[in-house]
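Heads up: the structure comes next, in structure tokens.
Note that one protein chain is taken out, while the other chains of the complex remain in position.
Note that the chains take the letters A, B, C, D, E, F and G in the order they are written out, and that residue 1 is the start of every chain.
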């Protein structure tokens, strides 16, 4: 017989500082409801990513009422939505308006973990003055998540200007030779600026998790 | 029987303003000597590209004495080497030292056709100040040939700053995800700066030919 | 907090001679309306590309009334539509009927910038007489934008016949090994005709922008 | 125990009209000598392809004396070399000088099977007059083997002009986006001329075998 | 202004023995109707391929009444549908039921040109007895069009058994590593049977055109 | 004329121990009904895979009543559904909830052939404790079918822990660089654990067939 | 400091029935000597794969004297070379002479583990009679390792004929579209014969390890 019990990794936050999240793409509505039910039983908040509006609408009315759903980023938070306070330690910078969904997934993931974030949009390289006038500001964060598609030129430009950790998130913006984000991905990996790190195409969640690891590394250092 | 007579397109310069050149890669020494012999008979100068130093050494001493060979760009000119005069109408800008061979192939091709060119090296995006301090200068040419490998971020940066024709030449500089120039090529094709045009990886010759077409277009306009 | 203000690069036309256009693919209706609103406030005309008929229908009735929408090319012009006069300086030649959308995107972009263009359709290589009988005509333009899919043989044929600038626009016409335009793209990049330049698959807009740079280069030369 | 006896398909010529040939690439000298020995015992002639000059030199002096080796095409014929007579029924046309090796492999394979062939070199599309002046001639063969690299535009040009069978052999001529023959291969497969058939990159042998099948088909028809 | 007149290559049949057909994929209904109208004016029959049932339904009732539409192969014939007589000169063999659409496109194209064809379905290699019991029969045709997806093993099996021309048509049957026909395509190109020729994925039309060229070659030979 | 008779390989079970199954993807409803009809006539049970719920609904009511359809795995069984007894000889282990469909296809195929199977879900590597606590159990089966997408790390982890046959089934779970299962596929093929074998992306059916061959091999050995 | 101590997994044979082997490609001579030294200290035999003749020659004379080196398969065995007895339980079948190295790597790995193997060479599909006359024999083994390059048609042919486990090992034999073994690999993965399993290109070692797991599975079954 098939054992349908889901083995959720609820101790992950304790183990590595990042809560297990639910990637909803590829899961049926029943599976998603079941996992939220597990969180309910344990009284744990839960982050869901890649939840399409139609899939959200398909959840029971009771659950929908307890979930904070953001259709732009397709993220949902079950449980209290934290309101981070204090100055932002992380920035999310995006090249164009089409990159907003991914930028916002990073922002929401950081918020879920209680981290204040500054979001800076529309500073693509074709109008270089936009990033140049932000140069000072961008140098003040521990980590800058850079979200860009097409040729991903923004990764190298910011990577060459700031000394904090630069996390490149390629997006599928563009067409033809943009190859659904592969070109931006390869650009990020071959950035001429040293030490730029990269996550998967469209993976705003992963970039935020990397930022959480960096902040935790600080804490480790402070303890040490 | 195999007809070994080479059908060289000697009228190409008259037809489209660009002389047929000899791509030496993939040709045997005997084939190369044969083609130079044809040019000799017609008393036409000849440009040879992708001629490896070893292949040059293999030519007869008599021919070597009549050829101007440049080992960096692997180009050779049979016949008088023109010395273009007047202010440069075209610039060749390259991102890093490793791109010098391709940049120089473009320079030599333009020189062969009598066009004065300005070469500007080492202005990669990781140190953005280098291109920013050249901004005025770059805006003064009819065409700027931009030579860059790795992530090709320089294409978009220059494309967003200058109004002349920007011809992107991707190079194989880099490793891994640079995929022997494919990443720079795809970046050039998806540049967020509008109207950047692209030639094949490492094709400094082709970029120069495109510049020749642009200058000829001016002449057409002046005549028109 | 997320700053939703769009950073539009309104000075681009002054800086490099090409107005910033709005790539509508990947943007929500709200984002598109917001950007048109910014143009309205500045009293600037605006070009929109890749606007699907359904997305156009979703705009407010007021905006739709002020926009010239062309469903074939999926372009829209906000503001007065220029009627270029004088003889055409640029030609757009396409291989087959299926390439009409891309050819028309180039035509509309040039018209938006006030440039008269000649469009020549259906001159694919399988019936070579069609391009041969246009040979004289094609040699009379400063730039010829060639639009072709499948094997892109037309790029080399025209590139070998005319002396003006040849801008190849590969299209996704074809199936299987045509790989949604990649084969035509690679053919354009490896054209045996010297100096053919290339833009992204389906990028009629980019080809037109390149032509604008060429015409501007003439102006620079005339001034110089 | 490993059975080292080679299972050569000596009856293939009788079965399908094409003799089994030995692809020497990837075989050791000992293996090649062993196979020639088998042919010797059966007193059958034998065609060897992709035999590098160095591998030929490594054969025993006795064998080298009985083999007709052509270093350009890297083919070797053991046994009497046929001299086909009568008018050519097949033509081999190649785009550039760099394609000569592959063209000659086709020619030698046909000769080995006793078929007279016309070889026409250097008629690439960049100088279209070269193919146009051969148009009449090319229309007179049962099959035309077209050998071309780079963008493979010659396949469509000839395919649109002649009514015989057009067999496209892509070659690795070119660099960068030519991707060692893949671009010419994809061009051949997506040719806008109807009914062009294709063999593997550099497979002059296979193209010749296809021509043999066509000639045999005639014979079948004549019998029928 | 855009010249909307379609340049149809009506003389193609006379020139190379194959009528120009209309590839409907990528064309609008208006474009398709316009082309049929041209054929109507010239009183020429016309073959349309890749015409989706929905596109057929969108044609005017008058035209639909004059067209023979086959939804399986998505082909349509305007004008009288020929009924070929005499014994079949060409066979179409397919590996599985899923390959029927492509096999039938070849059959219909041959029928349109008046050629009698034998269709043999479901003889895939997993049950080898099916092709073995057809071996004699398959050896009796001038050309065998083999239609197969997945690993395309049928190409080599038939290519090794019969002496006529074997034209491989890869199909998109399969999933995952079948990569929409690319695996079958590459298998066809690297067939261990000598002289197998290949057309594009799913190109039943092209395979039929190749067969027409072969039959025409016979005629040339008979005349010669 | 086209012979529409389907050549079903009904003797396959006798020949190699695996019944021919019907891959419904790419087949029309009529074709599927026809094949079930053939099984009905022969009174043989039949397994159908990749049958979409919509395709199932399209079957005649009579047939639907005689078919056991499982929408999760998209498998259908015509005829009596076996209930395997005895301890499981094969295990199916999957990394995440999104891999359930493929895991279940393997389970259903084994059940159809009368083999008892243990299914173990949700033991992905990110929470390594989940697979570690199953280590003993996994070592008790003759074959373990491992179903995983994304980076497929589970293949190597289990392959290094157990001595039975490990059959890796990559799935399309994930996005971007997961490339619809290609990354998991390549990971499986390059597993650092020795002797892991691989089937196509999503091919739960094939993995089950491989397990059947293994069990049959036992029987052969017992007889031997 | 870098800890140069190698962590060799000497207990692997006990854990999963397969001894850890040394993949010599990518290792320096010093590293290889160091690992053999570890085996010497533990008095354990050791299998080395992908050891180039030149690398073997570079080992110390003392070690070379204690190693059984096979230059065809590039395998080396340190310690006593087992001589398996009894009838072969596994067969290794290869398509062509060029596949001998990989076939022999499988044979040597099985011999190292004491398993008797039958090797059957040169039974490629182009001459189908060769595999047909072995059909009975091939059906008598628990596992058949099939080694083939080019189009890999042999995988499906054998997979459809025998009921034992069929392990496909693609090889890099061929050129062009064979893409160094990728085509044979994809053919293996999409084999139309059910339950064929696949290992990496050229991985004779891995195929042998899989066979070891199958034989061990028998033992498990016998114990159970």
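We adopt the following convention: a contact is a pair of C-beta atoms (placed from the backbone, for glycine too) under 8 Å apart; a residue touches a chain by one contact, two chains touch by 3 or more.
Just so it is clear, the structure is predicted and the values come from calculations on it, not from any experiment.
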Which of these touches the unseen chain: F:121, F:161 or F:214? F:161
Absent-chain contact - pick from B:126, B:144, B:158 or B:217: B:126
Hidden partner sits against chain G at residues 1-9, 11-12, 20, 23, 25-27, 31, 35, 50, 170, 181, 185, 200-203
Identify the residues of chain A touching the omitted chain, counting contacts across the whole complex. 12, 15-18, 20-21, 87, 89, 140, 142-143, 160-167, 185, 189-190, 193-200, 205-206, 208-214, 216-218, 220-222
In the full complex, chain B touches the hidden chain through residues 97-98, 100, 103-104, 107, 119-123, 126-127, 130, 172-173, 175-178
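Keep in mind that, in the parts below, only the chains that are shown with their structure count from here on.
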Reference interface A-C: repeating pair among F-G, D-G or E-G with over half of contacts shared: D-G
Compute the distance, rounded to whole Å, between the mean C-alpha positions of chain A and chain F. 35
Geometric centre distance via CA averages, chain E-chain D, whole Å: 26
Rounded to the nearest whole Å, what is the centre-to-centre distance of chain A and chain B, using the mean of the C-alpha atoms as each centre? 43
Multi-chain touching residues of chain F, meaning two or more other chains, are 12, 20, 185, 200
Kindly provide every pair of chains that touch. A-B, A-C, A-F, B-C, B-D, C-D, C-E, D-E, D-G, E-F, E-G, F-G
